[in-house]
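Moving on to chain A:
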Amino acid sequence: MTPDVFLFWFLALLIVGSGLAVLLFTNPVYSALSLAMTMVGVAAIFITLNAYFIAGVQLIVYAGAVMVLFVMVIMLFDIKSEVQAFTSGKISGAMKLIAVGLLSGLIVGGIIMGQKSFVGELSKDAAAQVAEANSAKMKRAAGADAATKELGVALFTKHIFGFEALGVLLTAIAVGTVALARSRGGTHAK
Partner candidate 1 sequence: MLLSTVIFLPLFFALVMTFWPQQRTLRHLALGFSLVEFLISLMILSEFDIGSARLQLVEKITWIERFGIQYFVGIDGISLWLVLLTTFITPIIILASWQSIDTKVKGFHACLFLLQTAMIGTFLAMDAILFYVFWELSLIPMYFMVGIWGGARRIYATIKFFIFTMAGSVLMLVAIIYMMYLTQQATGVMSASLLEFYKVQIPFVAGTLMSQQTLLFFAFALAFAIKVPIWPVHTWLPDAHVEAPTPGSVILAGVMLKMGTYCFLRWVIPLFPDATEYWSWLFLSLGVIGIVYGALVAMIQPDIKKLVAYSSVSHMGYIILGLFVLNQYGITGGIYQMLNHGVSTGALFLLIGMIYERTHSREISKYGGLAGVLPIFTIFFFIITLSSIAVPLTNGFIGEYLILMGTFKAAPVYAYIAVTGVVLGAAYMLWMFKRVFFGEKGELVKDEHHPLHDLNLREIVVMVPLVILVFWMGIFPNHFLNWTKSSVDHLVNNKSKYYLEIHETKVAKGIEYGN
Partner candidate 2 sequence: MEINIGLADVMRISPMIAIFIASLLPITTKVLSGNKEPNNLVTLIQGIAGLIVGLVLLTVVGGSGELAFSKSLVFDSITLWMGALAILSAMGAIIIMYENFATNGKQFAELVFLALNSVVGMLILVSAMDLLTLFVGLELMSLTLYLMIAMSHEEKLSKEAAFKYFLLGSFASAIFLYGTAFVFGTTGSTNLITFMQEASSLVQSNRLFLFGISFVILGFCFKVSIAPFHAWTPDVYQGAPTPHTAFMATAVKVVSFAAFLRVIATKSLVGSEGLFDVLQWLAVITMIVGNVGAIVQTNLKRVLAYSSISNSGYVLVGVITAGISDTGFFGASAVIFYLFSYCLMTLGAFAIVSILEKNENHMISLDGLKGLASRRPVYAFCFALFLLSLAGIPPSIGFFGKFYLFNAAVGEGLIWLAVWGVINSVISVYYYLKPIVYMYMTEGESEIAGHNLSATTVTMIVSAVFIALLGMLSGPIFSAVEKSFIN
């Protein structure tokens, strides 16, 4: 077992375990902490996948900003412990679990079975070329910096429109949430 493999299994267990913890802890604060743990785990996974920049962003945005937001809101609500953490309907609960289980089964099955033909047949022609070209690029920018640079270039050329649109989105959200807070019945209503 190489370190890579070990790392993967460790992180996978960490992520799944803390993910389950989010689900299972009845105290929302614990859930939030578990979520933070998951986020960190995911960031680590990103690193194992050579996505350093994204891993950083993940830590900053998620584990940092978003988690703080969650915790703040939990504090704001001031809920100590929950009486009914889970839905109570037996049939609906069972159906939910079955649905979720089947879905995971389907996806996993799809992944495993799809993999057989994946990269193999279909990508032989079109996708393989893309992959080759990409890998060439990747190799050119061997180090982490180079990869990040590549990312930056793509972001500001190919995906510039989406990026700008994100800007609009954030602006709108910022104004909107403030407006919501100030609206009638909001936290900062006049």
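We take it that a contact is a pair of C-beta atoms (placed from the backbone, for glycine too) under 8 Å apart; a residue touches a chain by one contact, two chains touch by 3 or more; residues count from 1.
As a selection rule, all candidates are chains of the complex that A comes from, given by their letters.
The structure presented is a predicted model; accordingly, all values stated were derived computationally and were not measured.
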item	value
Single touching candidate for chain A, where 1 or 2 all sit in one complex	2
Complex contacts: residues of chain A adjacent to candidate 2	107, 110-111, 113-115, 117-118, 121-123, 126-127, 130-131, 134, 153-154, 157-162, 165-166, 168-169, 171-173, 175-177, 179-180, 182-186
